[in-house]
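My questions will all concern the structure given below.
Omission of a single protein chain aside, the complex is shown with its protein chains in their original locations.
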Amino acid sequence: MTPLAFLGQFGEAIQFIFEGQTTREGTQVGGSQFLELTVDHVKLSVVAMVIACALAIPLGIWLGHIRRGSFLAISASNVGRAVPSLALIAFFVAYLGVGFTNVTLALVLLAIPPILTNAYVGVTQVHRETVDAARGMGMTEARIALRVELPLALPLIFGGIRISAVNVIATATIAPLAGVTTLGDAIINVSGYGDVGRLAAAISVAVLAVVTELALGAVQRAVTPRGIKLERGGRARSWRSNVSTKIGRTASP
Amino acid sequence: MVSATVAALAAPLAQVQLRDRSAGDAGCVADDGFCPGWIAENLDRYVDPLLQHVYLVLASVAVGFAISFALALYAHRHRWLIAPIVQVTGILYTLPSIAVFFLLLPLTGRGSLTAIIALVAYSLLIIFRNITTGLDNVPEEARDAGRGMGLTDRQLLWRVELPLALPEIMAGLRIATTTTVGLATLAFFAGAGGLGEQIFADINFKSNVVVAGGLAVLLAAVLDAAILLAQRAITPWTRARAT
Partner (left out) sequence: MDAATLVFDEATKTYPGQSEPAVDRLSLEVGAGEICVLVGPSGCGKTTAMRMVNRMIDITSGDILLDGASVTERAPAELRRQIGYAIQQIGLFPHLTIAENVATVPKLLRWDRDRIRTRVDELLALVQLDPDETRDRYPAQLSGGQRQRVGVARALAVDPPLMLMDEPFGAIDPINREKLQNEFLRLQHEIRKTIVFVTHDIDEAIKMGDRIAVLRQGGHLAQYAPPAELLMAPAGRFVEDFVGADRALKRLALQRVRDIDLWRAPIAQAGDPVAAVRAQTADCDLPYPLLVDGDRRPLGWLSEAALAGETVTADLRSDAQPVVELDDVLRDALSDLLQHETQYGPVVDARGAVAGVLSIEAIGHALQHSDAVPKAADAVVEG
């Protein structure tokens, strides 16, 4: 592969994204059609994410608040990690058939573990004294969860959402296997799009993922209460938010 | 209903050979059902894909670990490097593997190499971050005492800091390994085979999906347990409790 050819393929792919081609059958691929695919891709992802959040966040917060079910919350992530997304989609296709609902269901299942775990950990990380003080002031349990624990857990929750969102976008690429057309169509149904189209789809998915990650990362930072940022920034290395080592600590080794 | 589904997927699956099913529970099989008899008879079909899958995972994690380890040791001395490395590996982590496979195709062609490169790129962030955090979490007084007794920086690193960072490092390895098993199911898109190829070949047949998918999950669990056991074996002090 000479460098020019390399750029050539990529250059072609980028061209494909913006201008598109006409297939032998006369249908339009690429260009505005790609935009449609992207919209569908995002739509599917968003629907799955919204449902997953609606389920996982309240559950995670509640479990964290009553400090129960840590095994469930933590194992959810471990198990979730071990299940390949392809297997999940395939399982749903085999047992439930194709269709938007089924795929969405699969994606929701995929998205729940990181959000659930992070919501749980986020809430349990809130200092006990803070919760005790709130309780002592007469707040009801629900109020404490909503007004005290949730805001403090928000950064971690958004961290979980970030992870899930990127996973969902990645997995939505193989949704065509289940009959839902997304950007992955150019990968799964290569004929009609050609190698160029396939490469274009790969680039698009990659860009989509990175943009989502950066956007949600910004939201996560915005949502971190200023007090926490200061607390962490003072003692920690700049690249991580919760490492703290000090000389003079008289802890046992 | 069945024929309609098959017809709908016939076109996209044309590029992959449809698995033919040998006679077993013929009725069950014809219904795309979950057929223990068929499974028992055809288990050997899954051996090669499984082995290929194992190869992909082990190779990727090994290379990923080697690179991350080298980076982490270097960044341990030159701390300003940590943030940039996290940024770069972070981007590699975010890129969906399936996209990376195709982005690499023009460069490295179809085959295991492409898949391994993509899988390695994914694992770098996790392993690098865990090694660095592990090293950072070494108690400062142990470092002070070590230096004060006359350990050189290098001796301190290998005799004190790395051993104490082992639990965190192993944890990172576990996470990287289990996720790599999952991602490797997509490796067939890069022409690297693996259990994913099996799933994809007959995605409607419940038996096939369950076995191939199940093997992947099982593989992840086994590797996870293996690393955990290894960790327990080489860090005896973590289990020593005050008597």
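So that you can tell them apart, the chains are marked A and B in the order they are listed, and the count of residues begins at 1 in each.
Simple rule for what comes next: a residue touches a chain if its C-beta (ideal position, glycine included) is under 8 Å from a C-beta of that chain, and two chains touch if they have at least 3 such contacts.
Just so it is clear, the model here is predicted, and its values are computed rather than measured.
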Item to check | Among B:Pro106, B:Pro163, B:Gly191 or B:Gly214, residue touching the chain not depicted | outcome: B:Pro163
Checklist outcome for this item: Among B:Leu151, B:Ala171 or B:Ala230, contact with the omitted chain is made only by B:Leu151
Checklist outcome for this item: Had the left-out chain been drawn, it would touch chain B at residues 139, 141-152, 155, 160, 163-164, 166, 235-237, 240-243
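Operating definition for what follows: only the chains that are shown with their structure count from here on.
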Checklist entry - Using the average of all C-alpha atoms in each chain as its centre, how far is it in Å between chain A and chain B? => result 19
Item to check | List of chain A residues in touch with chain B within their complex | outcome: 1, 5-6, 9-10, 78, 81-88, 90-91, 93-95, 97-98, 166, 169-170, 173-174, 176-177, 179, 184, 187-191, 198-199, 201-203, 205-206, 209-210, 213, 237-240, 243, 245-247, 249, 251, 253
Item to check | For the chain B and chain A complex, residues of the former touching the latter | outcome: 5, 8, 11-12, 15, 32, 79, 82-83, 86, 90-91, 94-103, 105-107, 133, 136-142, 144, 175, 178-179, 181-186, 189, 195-196, 199-200, 203-206, 208-210, 212-213, 216-217, 220-221, 224
